[in-house]
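I have a structure I would like to understand better, so I am pasting it below and will then ask my questions one at a time.
With one protein chain withheld, the remaining protein chains of the complex are depicted in position.
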Amino acid sequence: MLKVYLSGEIHTDWRERIVAGAKGLEVAFSSPVTDHDASDDCGVAILGAEDRKVWHDRKGAQINAIRTRKGIEDADVVVVRFGEKYKQWNAAFDAGYAAALGKSLIVLHGPDHAHALKEVDAAALAVAETPEQIVDVLRYVQTGALPAAADA
Amino acid sequence: MLKVYLSGEIHTDWRERIVAGAKGLEVAFSSPVTDHDASDDCGVAILGAEDRKVWHDRKGAQINAIRTRKGIEDADVVVVRFGEKYKQWNAAFDAGYAAALGKSLIVLHGPDHAHALKEVDAAALAVAETPEQIVDVLRYVQTGALPAAADA
Amino acid sequence: MLKVYLSGEIHTDWRERIVAGAKGLEVAFSSPVTDHDASDDCGVAILGAEDRKVWHDRKGAQINAIRTRKGIEDADVVVVRFGEKYKQWNAAFDAGYAAALGKSLIVLHGPDHAHALKEVDAAALAVAETPEQIVDVLRYVQTGALPAAADA
Amino acid sequence: MLKVYLSGEIHTDWRERIVAGAKGLEVAFSSPVTDHDASDDCGVAILGAEDRKVWHDRKGAQINAIRTRKGIEDADVVVVRFGEKYKQWNAAFDAGYAAALGKSLIVLHGPDHAHALKEVDAAALAVAETPEQIVDVLRYVQTGALPAAADA
Amino acid sequence: MLKVYLSGEIHTDWRERIVAGAKGLEVAFSSPVTDHDASDDCGVAILGAEDRKVWHDRKGAQINAIRTRKGIEDADVVVVRFGEKYKQWNAAFDAGYAAALGKSLIVLHGPDHAHALKEVDAAALAVAETPEQIVDVLRYVQTGALPAAADA
Amino acid sequence: MLKVYLSGEIHTDWRERIVAGAKGLEVAFSSPVTDHDASDDCGVAILGAEDRKVWHDRKGAQINAIRTRKGIEDADVVVVRFGEKYKQWNAAFDAGYAAALGKSLIVLHGPDHAHALKEVDAAALAVAETPEQIVDVLRYVQTGALPAAADA
Amino acid sequence: MLKVYLSGEIHTDWRERIVAGAKGLEVAFSSPVTDHDASDDCGVAILGAEDRKVWHDRKGAQINAIRTRKGIEDADVVVVRFGEKYKQWNAAFDAGYAAALGKSLIVLHGPDHAHALKEVDAAALAVAETPEQIVDVLRYVQTGALPAAADA
Partner (left out) sequence: MLKVYLSGEIHTDWRERIVAGAKGLEVAFSSPVTDHDASDDCGVAILGAEDRKVWHDRKGAQINAIRTRKGIEDADVVVVRFGEKYKQWNAAFDAGYAAALGKSLIVLHGPDHAHALKEVDAAALAVAETPEQIVDVLRYVQTGALPAAADA
């Protein structure tokens, strides 16, 4: 069983495409909470409201960290996706965290971000541009099968 | 499966309330022996009586440590409850032990203890006042679901 | 599931008594190869004869180390038994190995050896004189139940 | 050089007595900030005021943790002192933290606290009642010299 | 001696202000190469030119990683500065790397970035807005002295 | 369950002979992708072609590393086979990697390579010449049974 | 600087011979307290008398452990000497402890003990019969110089 944590961007369907593509493989996926509002507000929703935004955010981020840490620490492979928008510093933070733990890191982003992500990519074992490439990597890593002729 | 160790106060039903509330989640709970007399006397009951109280206590505390260590080391999350009474230094010891191992720490105590527990709370990812909040944290961490509207 | 490695003396039935006594508990036992001749000769039997006794012994001891290491590294609890005879340096070596890995160490020996084993006992969480006490410790650690009144 | 961290109670002169007594030994001591007001207020004094006491405390406790962690992680020996008053949960937290890191732990407290501290004492390599005993332990550990005849 | 690594933004004088402010403290600072062009081109300048930008960047980023890793792994405290511009994913990566190694993390950024950095801040022991606050934290951590009355 | 990673030479049937011989034992085997072409080309087949051979190789080697690392890190025992031909530096690299992680290392090679492999053999717990000896080691380690009389 | 801990037998001058022989090398030696009476009685001499011998011994052994652990954990090389007499289980314990920490282990004993020590020797990088051989190993390891012609 290959345990894979899917970190980063939550606005497109990249996780769904990877999970669907990996059907039939012995891969167990985990990921952060991808409901943006829940993720932002979980701290105050559970532990009580805060006047200052900074503590509102702190309480939420720390509860999310319980899930994120378990996901990364249990994983064999950590995939980090950088999307087109937003700062996404939590994605880069997860990548650094995974790298320091010696996890196999795979980064997923478009070519426009290549220069800005060069330090992150330099710590990765694969840099992909599409979710389908991630699936191909996972399939190859587990079964040794390469994608069909068009790609080879 | 989220592994949760429930450390600390043994005089109220907080463990039962958490376990009951977490029914349906994929959470495996463990805890110390909560029978106060058994916990105090296990050493001499099994390994032979001692004249001096300090060795009576030592033998018991070390046998209990076998269980405590396994519980904490196997856990993803360590919840430490501080009650209204007693010194509860073993609870704070467990919290420190868990923190040094990088476990996700959740502290449970009333507002009166907030100042005295500030160093412990500062190492935690959540500080709760009720067992139900702990359940809400565990449910959110595992499923992403927040408590119903009243809380949000 | 509590994983327990039973190290040391191989000439009496202490392992059998512990395993039998622990029936019904969720304990998984492992141990070294306790067939003395097989243990001594495994190296040359498998990898080829040696003229010098020292290499005969080395080859065997290293193959046995594959089993011993796995047993100790997988264990939550390491029980080390010192019998009445022989040097038993491998038992003390296992105890030191287990202690350095942070395993819960239980030592089993008669009172005559107490002074000679004081450094080993000082690293242990329990020092027992009978296999039945080991069973009582394991039962208590797992279930919280103490032995019946006669012992308490 | 033996590195010793002195954790716990800050209201009596036990640290000064240990440092003075250890004069001439190759021991390097470190300790938390022992100015109670500075320790309580450092967070807001440096990083800005907070309306809620809980965040006032949090900011301070986290800055103090930078010093505490370094002190404990650099130490060979961690001495934890429990005084007569206050909850002193941070002292027990430090003891647990040190124990999990495999530091040699020495606990210093009066006999009245022995039962309440039995789990902490059970993780220690020495339990002392006076600062002078701590000095004697450090001197013996470093030089092999025991205290003069009156004690022996 | 407190070892501090200064990671992140390289376009303003924040490092110089911290180093100047910490004069007189026993703090040893290290940092990445802050010459932007050298940092970008070191790979090809030393190991030979590349046609594709991605490998040009890869070679440079990996050489820079030799310095960055040593800086972070040797440090007691890692300060990560996020400036007003650029993606700065390497800064967030360093923060995650430091956090996973258990380093004391201090984050330095303006209030505008607070929400986007909430996961990074949640892993930190201090979040500062000015280099002078960093100096105050380091001075307090090392000497226990708080900034003068105006700040307290 | 004994987890065994089979590293090294991919041109003969040594893996099949070990797996077949170990039938009936509780051993879980893993290994690298042994299809030489797939292993060489996986990087460009999945992540896109490269003009320079060095990057073609790099991309493939890094994807293979995801599998290799998991195999070695999950293993109790790492068997490394050196064949008659080729440099086989990846096999020696795997042996060093396994040794540094404290894995039980078994090396399999003919007598001609003994001198050249002396540093690798010196880190191993068994040095075998045939796959059948590996099977004998695994059977003995798991069951304590030695090969039949001819060998003993 | 090579740090070497000299563990085991305390009744002959083997330590002095090694230290004298290593004069001129950059080796820093450490060792347990070798005054037998002090070592036995340090616990009660410092921390107060005990009626039962087992606790008399426990208190002493734990104080000695503070020194032993630091010696072993700081060392690059641990030399363990087994003499002609006594059980010497603490020596074997130290060897196991050192092995589990990945220290380079050197064992020193006469040929009579070879079979009884085969598991300890199997974990060592050198097995010597005389202190002078230990000196030769240390000199070679540090300078590359072999003993004069008679030996070569």
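All chains are identified by letter, namely A, B, C, D, E, F and G, in their written order; residue positions are counted from 1 within each chain.
Criterion: contacts are C-beta pairs under 8 Å (C-beta built on N, C-alpha and C of every residue); 3 or more make two chains touch, one makes a residue touch a chain.
Quick caveat: nothing in here was measured; it's all calculated off a predicted structure.
Asks: Of the residues listed, E:Asp13, E:Asp35, E:Glu84 or E:Asp112, which one is in contact with the missing chain?
Replies: Answering carefully, the residue with contact to the hidden chain is E:Asp35.
Asks: Can you say which of G:Ala20, G:Ala49 or G:Leu146 touches the chain missing from this structure?
Replies: Result: among the candidates, G:Leu146 touches the missing chain.
Asks: Identify the residues of chain F touching the omitted chain, counting contacts across the whole complex.
Replies: The missing chain touches chain F at positions 53-54, 57-58, 60-62, 64-65, 68, 82, 86-101, 113-123.
Asks: If you put the missing chain back, which residues of chain E would it touch?
Replies: So the residues of chain E touching the unseen chain are 33-35, 38, 41-42, 45-47, 59, 62-63, 65-67, 69-70.
Asks: When the complex is taken as a whole, what residues of chain G touch the one chain not shown?
Replies: 2, 76-77, 102, 104, 106, 124-128, 133, 136-137, 140-142, 144-147, 151-152
In this section, only the chains that are shown with their structure count from here on.
Asks: D-E versus C-G: which interface comes out with more C-beta contact pairs?
Replies: More C-beta contacts join the chains of C-G.
Asks: Centre to centre, using CA atoms, which chain is the farthest one from chain A?
Replies: Result for the farthest chain: G.
Asks: Which whole number of Å gives the spacing of the CA centres of chain E and chain F?
Replies: Between these chains, centre-to-centre, one finds 41 Å.
Asks: I'd like the Å distance between the centres of chain E and chain G, where a centre is the mean of that chain's Cα atoms.
Replies: 44
Asks: Can you check how far apart chain B and chain C are, centre to centre, with Cα atoms defining each centre and the answer in Å?
Replies: 31
Asks: Hey, what residues on chain F touch two or more of the other chains?
Replies: 102
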